[in-house]
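I am attaching a structure below and will ask some questions about it afterwards.
Now for subunit A:
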Amino acid sequence: MNWLIAVIQTSLFAALAPLLAGWIKWCKCRLQNRKAPSLFQPYRDLIKLTNKQPVVAEQASWLFTIAPYIVFSATVLAASIVPLIAVDLPTSASADVIVMVGFFAFARFFLALAGLDIGTAFGGMGSSREMTISSLAEPAMLMAIFTLTMTASTTNLSVAISHVLNDGLVLRPSFVFALFALIIVAIAETGRVPVDNPATHLELTMIHEAMILEYSGRHLALIEWASQLKLMLYGVLIANIFFPWGIAETFSAKALGYGLLAIFGKLTVLAILLAVSETLLAKMRLFRVQEYLGFAYLLGVLGLLSYIILEASR
Partner candidate 1 sequence: MTIEQQDFYTQTILSLAALVGLTSFLMLGQGRLLRLIFVFAVQGLLLTLTTALAAYSLNNPHLYISAVLNLVLKVIFIPWMLRREVIQMNTHRDIEALNNNTMVMLGGASLMVFSYYVLHPIVQTTSPVMLNALALSLSVVLLGMLLMISHRQAVAHVVGFMSIENGLFFAAIVATKGMPMVVELGVAFDVLVAAVLFGIFFFHIRTSIDSLDVDLLNKLHEVDK
Partner candidate 2 sequence: MIAAYLVLLIPFIGILFFAVSGHRTDTGKLNVRFNAVCLAATIWLAINVLNQGTILSPGKAFLIDPFNVYLIVLTAFVGLTTAIFSSPYMAHEKELGKLTDQRLKLYYSMYQGFMLAMYLVLTTNNMGVMWVAMEGATLATVLLVSLYRTPESVEAAWKYFILCGVGIAQALFGTILLYYAAVQVGDVENSLLWSVLYANADKLNPEVLAIAFVFMLIGYGTKIGLVPLHNWLPDAHSEGPTPMSAVLSGLLLNDALYAVVRNKMLVDGASDSNMAGLLMMGFGLISFLVAAFFLHRQKDIKRLFSYSSIEHMGMMTFAFGIGGPLATFAALLHMTVHSLTKSAIFVTVGHAAQVAGTQSMDKIRGLIKTQPRVGWGLLIGTIAIAGFPPFGVFTSEFLVLLATMHSYPWLTLPLLMGVGVAFAGLFRNIQPMVYGDKPEGQVPVKANLWPVMIHLGLVLWLGLAIPDFLANWFSQATLLISGSTPL
């Protein structure tokens, strides 16, 4: 039964990710006074891409071909660890947050390799930029996550979330810092404005898009899907760690239904906030990204610090 719910939850993750991307795009279009595409446009894009035959460069090795599958499956596995509608699922019990970060690193590693593989200038440039940014973002993310795990004294996401839930409404200064740090990291990792702009293919500024420039057909579909999943994953992480209310603690149909509704609501709000901030902010120069992520790291450290000083029981 539990495994069934876990599988359902992970499939929900995968199924809903394009919808979230569509919703963000819709909000952005409305905010920018443009006519918005349908909410389901990302699904159509994915289907269209899957039906097309992939074109692979002559120089490409086997790495290039298998990378999309690895990236996608690693992301799905990461998604299975994060509680979406319920806590205490067997998938999340078997792995903790560090494994999740590991899955991300794994996926990124193969994506960067694939970018290098074909030997075009853009692919290499994109890989190098991606690695730079992630090497800066990862410590900041871990700092923010450690703040949470120290509060709950566990690295298991599911247990940590139920801990936060059981404490009731407690305002923790450390969480304020950790929240901001995690938001900043999430924006950098998922390649949103102001770090990267997912909507353009401007050669000098693109990061993520540069790596996947050579992909087409179902390969591209998988990678796009994986990055939509990653965006949703970060959204769920932020929503459920800092505002866990509504998540199902038992596996009754009612609780699960509420859990689904709650995460729908939270993600809707988060997406609107993201769209607003993307509309307000301009993309920053690549060389300022390190300052930006340095700031996130700083916030993470401050969060950890204020936990140790203020909240750790003496």
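For anyone wondering why these and not others, all candidates are chains of the complex that A comes from, given by their letters.
Just so we're on the same page, a contact is a pair of C-beta atoms (placed from the backbone, for glycine too) under 8 Å apart; a residue touches a chain by one contact, two chains touch by 3 or more; residues count from 1.
The model shown is predicted, which means the values in this text are computed figures rather than measured ones.
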| item | value |
| --- | --- |
| Complex member touching subunit A, one of 1 or 2 | 1 |
| Of all residues in subunit A, those that touch candidate 1 in their complex | 167-174, 176-177, 180, 290-291, 294-295, 298-299, 301-302, 305-306, 309-314 |
